[in-house]
Each structure stands twice: as C-alpha cells, then as structure tokens.
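Excluded from the complex is one protein chain; the other protein chains are retained at their positions.
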Amino acid sequence: MENFKVVRLDGVNLTTLKIIGFLDAHTAPTLEEAIQKLLDEEQVNILVDFKELSYISSAGLGVFMGFIEEVRSKNGDIKMCAMSPKIYRVFDLLGFPTIYQIFDKQEEALATFPQNSAASSSE
Amino acid sequence: MENFKVVRLDGVNLTTLKIIGFLDAHTAPTLEEAIQKLLDEEQVNILVDFKELSYISSAGLGVFMGFIEEVRSKNGDIKMCAMSPKIYRVFDLLGFPTIYQIFDKQEEALATFPQNSAASSSE
Amino acid sequence: MPKAKIEYKLRIPSQTENLEIIRFFVGKVAEKVGFAEDDVGKIELAVDEACTNVMKHAYTETVKDKTLDVAILIDYQKLTLVVTDHGKGFNPDKIRQPDMKEYLAELRVGGLGIFLMRTLMDEVDYDIKPGVRNQVRMVKYLINRKNSKIVN
Partner (left out) sequence: MPKAKIEYKLRIPSQTENLEIIRFFVGKVAEKVGFAEDDVGKIELAVDEACTNVMKHAYTETVKDKTLDVAILIDYQKLTLVVTDHGKGFNPDKIRQPDMKEYLAELRVGGLGIFLMRTLMDEVDYDIKPGVRNQVRMVKYLINRKNSKIVN
C-alpha cells in the first residue's frame, strides 16, 4: 500500500535520505517535508540515495529544484547517488546533471562532503 | 513482462515443478503443458512447489483437477507444498485440501514420495 | 441503493492477457478505499472470475468488437463491482451451483467461477440482456476496515 517512503540516516555532518518507491505528484510532499525538516534543523549537507527509487516524475524533480538555492546559500548541498538507469535518464533528459552532483556509489558521494568520511554505510 | 513461469527440477523418481507468478486463465495453459509433458514421459510423481506463486484463480485450480485422475490411475500423485496463506485460502474455500496432500515445507512433501529422499534441494 | 460517490471505469479488450491489468486496477482501488488485505484478495479473485467468464463464454468467434467493462462504485459502506459484456448472455438461473462434496468426490473440472464469486462477495446478481448488455454486479461491504478512507 505504501508506495513511497523516506528513510533518514544521520551521519557526522551529513544526512542521507534514502528514497524508496514511486516519487510522483502524490508522494512528492512526503519528500518535501523530510527536506524541510532538515533545513529547520540547519542540516544542509544532504545526500539523497536513489537506490530503491523506482520512478520519478517532474513533480519529484521539482522538490529538489525547490530547495537547492536555499541549501546552497547556506553553504550546503543536495547531492545524489545510486540512480537506476531509468531514473538517471529522466534527469539527463532535462540537463539536471549540470546542476546536481550525481554519483554512482554512495561511498563516492559521501567522500565529497566536508568533514565527513563514513556517515552511513550499513547497507 | 513474463507473469508466469514453470521451473522443472528432476529428482530421482520425482519431478518438482516450481510455479512462479500469477496462475490465471491466461497462464494456465503453460502449466498444463508442463504437466502433460511429464505424463508423456511417464513421470507421475509430481510435487508442485507454490513458494513463488502469488496468485491463483479457478482456471489454475482447474489444471490440477484436469490431471489428478489420470496421474493417480497410474499410481502417481500430484502433491503440493509451500503455499502462501493467500493461496491456501483459495484451496481451502473449495475444500481442495481433502483431495490433495498439501505440505508446508518442500522437504516434508519430498519424504512422502516412494523411493525418494532428496530430489530437489538447491534453494 | 444509495448514490455512488466515486466511480472508476475500465474498458478493455476481452482477452485473458488483460486479466492482470484488471486485477491490479481493482485491487489498488479496493486497497485505497480501506479494505483489509484479505478482502482485497477476495475482490481481485471475484473480478478475475467474472472477467474470465466473459473472455471464455460471452463472445462468439464472429463478434468483432469484443470488449468488456469493469466499473467500481464506492459509496460510504461498500464497493460495488459491475462487469459488463455485450455478448450472447446466458441464463444464470439454469447454472447449477456445484455441491462441493460431490464435486470433489468426482474430481470434476471447471464450473467453479460463479460459485467462487458467490463465496467471495457479499452479493452477486446477474442482469442479462443477450446481445445488448450482460452484467454481473457484486458487492463487498466495508466491515473490518483497515482504515476508513471512504468518507469523501
């Protein structure tokens, strides 16, 4: 029944959001809330793990676009990792890889955040 | 795309048919063919493993009803194992457990066939 | 009958390869509406049996436009499934329902569809107008609801 879920993993100076299921106009508000909550806590180093995401529409893409300016103005970033080819294709179609850093593997992404080396892992 | 599949595992004096996916009026002929082939080869000791079956309708039940007399008249049997509660409920609703031997575990079922101890296994 | 509040409709070719789509469609709606997993499974099986009957029995070879319709009506306390074909029809009163004891003793094949529908659903009735519109209407009441999303 539950078709979308966000799992939050707090690291040293970084939070990973694992997004799971279908991200569309119906489920986008769930992700929006999760990111808003991080900003409220002044956590601006955010890695979004797409490994278990099976679908994204423009409503999902819009969530990232809606936060990226604020996050960067606070010296943070939203980075992404582990997209399936299907999901990456949608990002690519729109040129999003020019504005977001997208990594194949979670570990590579983690290493690029400041003051951070091993934050999540247990997968 | 493929919504139903039969995997055949030949044992010493017994064949296990693992049925996988959805067994309905569309896919029932696939199972029918698989069982017919066994009879053509005079293999009448048949265990049907339901572990990976996620759905069955009366068209699927009909396949077993269609062969059971012939199989038993040749001193063989069709036994069943590893049904999910959802699938078992359909069998139960129709009283089928009175005519078929249905086992929880594959090993229990295997032990009940003549001249047979370990036929399948590698799971 | 209280006015239906929400309606879903599917028109689809009368081919067994479409059973999977039909089950998913009906199952998802039933789930959304708040039926427990158990009842969702029963509703899926009932609609499969009704549609399988259309696919197997309703249309003669020569009919060109072989379609079937599945409608789901949701009101406050129940889900109503209506499966419609435009085929030759039949007389449901003449269909003898199997005596399961006899049935099993004789190891008979087939003839379980309508029996299953009646067992799985709370109400099942046919409205047959051969060549015009044949309908089976099946109702499941929303008791033991998991969550009551039906209020709208």
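Chains: A, B and C, in written order; residue numbering restarts at 1 for each.
Going forward, a contact is a pair of C-beta atoms (placed from the backbone, for glycine too) under 8 Å apart; a residue touches a chain by one contact, two chains touch by 3 or more.
Source: prediction; values computed, not measured.
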{"item": "Residues from subunit A at the interface with the omitted partner, ascending", "value": "3, 22, 24-26, 55, 57-59, 61-62, 65-66, 68-69, 86, 89-90, 93-96, 98-99"}
{"item": "On subunit C, residues whose C-beta touches the chain left out of the figure", "value": "6-13, 17, 20-21, 24-25, 28-29, 32, 67"}
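We take it that only the chains that are shown with their structure count from here on.
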{"item": "Reference subunit C; chain at largest CA-centroid distance", "value": "A"}
{"item": "Euclidean distance of C-alpha centroids - subunit B vs subunit C, Å", "value": "27"}
{"item": "Distance from subunit B to subunit A - Cα centre to Cα centre, in angstrom", "value": "45"}
